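Only one protein chain is missing; all other protein chains are in place.
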Amino acid sequence: MINFVKKHYLIILPIVFIVLIAQMDKYDQLTTSGTFGAAIRLAIPICLAGLGGMFSERTGIVNIGLEGMMIMGTWFGAWAAWLYGPWYGILAGILGGALFGLIHAVGTVTFQVDHIVSGVAINILAAGVARFLNVVAYADQPTQSSTQSPRIDGDVGDFTLPYLSGGADTPSLFGYLQDLNYPFISDIAGLLLGATSNLSYISIFALVLIPVAAWVLWSTPFGLQMRSVGELPTGSESLGVNVYLMKYIGVMISGGFAGLAGAYLVLESSGIYREGQTAGRGFIGLASMIFGNYRPFGIFMGSGLFGYADALQLRSDDAVHGLLILISLILFIFAIKQLIEKKYINSSISIALSIGFLIWFLNSETVPSEFVYFTPHLTTLIVLSSASQKLRMPQKVGQPYRKGELS
Amino acid sequence: MKLSLKLTTLLAPVFAIIVAFGLSTIMLYLIGEDPIETFKIMYDYGKTGKSIVSILNRSVPLYISAVAVAVGFKMGLFNIGVESQYLMGALLSAALGAAVALPSFLHITLIIFVAVISSAFWAAIAGYLKVKKGVHEVISTIMLNYIGTGIIAYLLANIFFEKVELSTTAPQTDLLPETARIPSLNAFLGIEDLPNLHGFIIGAVFIGLLYYWIVWKTSLGFDLRATGSSPMAAKFSGANPARLTILAMMISGAFAGFVGIAPLTGYFFKYTTDFPSGLGFAGITVALLGRNHPVGMALGAILLSFLERSAQILDLKDVPKEIEKIMQAVIVLTVVVAYEVVKRYVTNRQIKEASKVVADD
Partner (left out) sequence: MTLAIDLSNISKSFPGVKANDEINLKIQEGTIHAIVGENGAGKSTLMKILYGMLKQDFGSIKIFDNEVNFSSPKDAISEGIGMVHQHFMLADNLSVLESVILGMDRASLKVLNKSKYKDEINEITEKYSMPLNTQSMIDELGVGEKQRVEIIKVLFRGAKILILDEPTAVLVPQEVSELFNNLKNLKDSGVTIIFISHKLDEVLEIADEISVMRGGKHIDTVDASTVSKTDLAEMMIGQNLPTPPKREKNSKQDKALTIKNLTAETENGRSAFKNINFSINQGEVVGIAGVEGNGQRELAESILGVYPIESGEIILGETTINDLSTRDRRESGLSFIPEDRQSQGLLMDVSLSENVILGKQSSTKYKSRYSNIKFNEASKNSNIVIENFDVRTPGNNTLALALSGGNQQKFVVGREIENKPSLLIASQPTRGIDIGAQSLIWNKLRDARDDGLGVLLISADLDELIGLSDRIYVIYEGSFVKELDPENATPEILGSYMTGLKT
């Protein structure tokens, strides 16, 4: 137990702090079921993008183009949903993303373009294509615009866990606990309530994909071949693995996941396609993949964190204000840690920053909305800079592979 | 022999442009427009005197942005954050430039200095995070773009702009005084009846030369290129990867600082919410297109500006002008593939020649 705390104190302490801060009325939004519900909904697209990144990188291809593939998902998702209904939107989003995955694969696998260069080009292409298609596809609509789709109607229905969360007119145990307002118990009940009520079927579909992805990669011959391609392409080729094919499939699945993430954004959060609505979530997905050490459940945890940050900025400026004291506290812990490690200069910088955030917290009522907006992006940076675990990244990720060539 | 190698490399962008026109032709055809007619309209509009001035003016910040990106590319560093870097520099220099009174030369120098320094430091954050915390620069620069955008919006609305009750004026900095404006070249070149050809075009030429000198001629440039070619070999040769990374990020950011100078001192004279944005991303396109070469990028910047400008006329003809976005994107994607093919061809030829020498002995 003590060892566990020691090892994971960087995760545990912030959680404890958050719960403590949430005891103040002003900041109770930090742990309500509403916030957690929103967090899950916002985490899902990031998680899907992260899973997409994983499928690509496991086969050795860096996929910076996730963002572009996600853009394709938003556009095709909106368009097909507008024409035929939400489930078609999901399908079209996946296909649109996969199509761009195919382009990335042609560039990186067949022509061995630098993966990042190809990814950047994919992002540029996606932005251009979406803009063009949008003008062409909605030309006859009264709302015609180069950057938005018409509003999309249609609901896929949702699901709430009975008895625990009150689905199907049953009592809600978590709801009851949350309303008791006991520290910790109510907060955790809020988390569970948010996670298990009003989940749309699309969300459930997306969540199911997490264990499915893990199963495919670690329990099937297909998954083994896929992983081997990112580790040692030459050796795999000589054992009869079709390396190019595996890479193509990996990058296309990657695109499909990113596309699904995009379609999800349109159908679940906004109900409309809007230029720029991915807002870097493809890249945040990539960050959650690194944070999650290229494993599905790790990615889920990582995206949960980013989703939470995203939810806070959407739901309540007050809650973000509460984060100031959290940052101050965490910096303070860092300072103590650095002091123990005899890094006096770093320690004093941390102390100074900690006090700075404390003063900011005490002297303000809210955080300016311009700052609130980048909470998830800042969280991404902070998390990536403080995650110091040993990564087991695929050995040959990012390196070109040419068929029949021995290294 | 050497000439033919250079010619082969030139084939790549030519090929890419042909493919882009081919694909656009198909798309135009699919949406029921006459492709030939469309291209002709674009060309006719693009070659008017007015358009040419506009194209050149557009090319200037685009080219500088490409140079900023290319500095990083040369050492294998992907600075996707030029966008927020130049906007940061533009805002701070606009605010300061409007607040001081100085003789013209000093005033302009001060504005450039502030823009360059603040952009360089904003870029340095990504370098620091990569060196000290192992955060990949693609992710950090992109996140810093969002963070930078937020900070800029905050500074603009709350610090550099005084809100007036009930006024609907968008947040903006004060106008730059005359002394802070770079004059146009029209009088100097004797051009009449045309819009202003912005003076900073000369600055862009100097920036191109500076870039060429730093990267290809100096020992620092050698270190950068060596690191881009083989980080290990560079390290073993005595290059300090950590120092170089931060330095390269800062040089890249410093070039980014020049991006906003032309719009700011040439025709905007203030920083507002509609100050030209997106130049940082477009710069990536140009850098890829011009293969980080100072002349190649200049041609690339002019090509993209031409497409953008000439597409403006399409709206009047009821053809979606967004076709130009597709053309740009297709050119980029095709060109990176084509360069790779050319590179492989050149390599194979060299290997063949070298093995001949061995076999002849």
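Just a few scattered comments:
Letters A and B name the chains as they come in the text, with residue numbers starting at 1 for each one.
By our rule, contacts are C-beta pairs under 8 Å (C-beta built on N, C-alpha and C of every residue); 3 or more make two chains touch, one makes a residue touch a chain.
Note that the structure is a prediction, hence the values are computed from the model and not measured.
For the options A:Q178, A:S228 or A:S316, the residue in contact with the chain missing from this view is A:S228. Only one of A:A39, A:M246 or A:L329 touches the chain withheld from this view, namely A:M246. Residue B:D223 is the one among B:E33, B:E83 or B:D223 that touches the chain missing from this view. For chain A, the list of residues touching the undisplayed chain reads 216, 219-222, 224-228, 231-232, 234-242, 246, 390, 392, 394-395, 404, 406-407. Annotation for chain B: contacts to the undisplayed chain at residues 2, 217-223, 225-226, 229-230, 232-240, 347, 350-359, 361.
Operating definition for what follows: only the chains that are shown with their structure count from here on.
Between chain A and chain B, the centres computed from C-alpha atoms are 30 Å apart. If you check the complex, the residues on chain A that touch chain B are 64, 103, 106-107, 111-114, 116-118, 120-122, 124-129, 131-132, 134-136, 139, 146, 279-280, 283-284, 286-287, 290, 368, 370-371, 373-374, 377-378, 380-381, 384-386.
Within the complex formed with chain A, the residues of chain B that make contact are 27, 31, 78, 80, 129, 132-133, 135-136, 138-140, 142-147, 149-151, 153-154, 157-158, 281, 284-285, 288, 320, 322-323, 325-326, 328-330, 332-333, 336-337, 340-341, 344.
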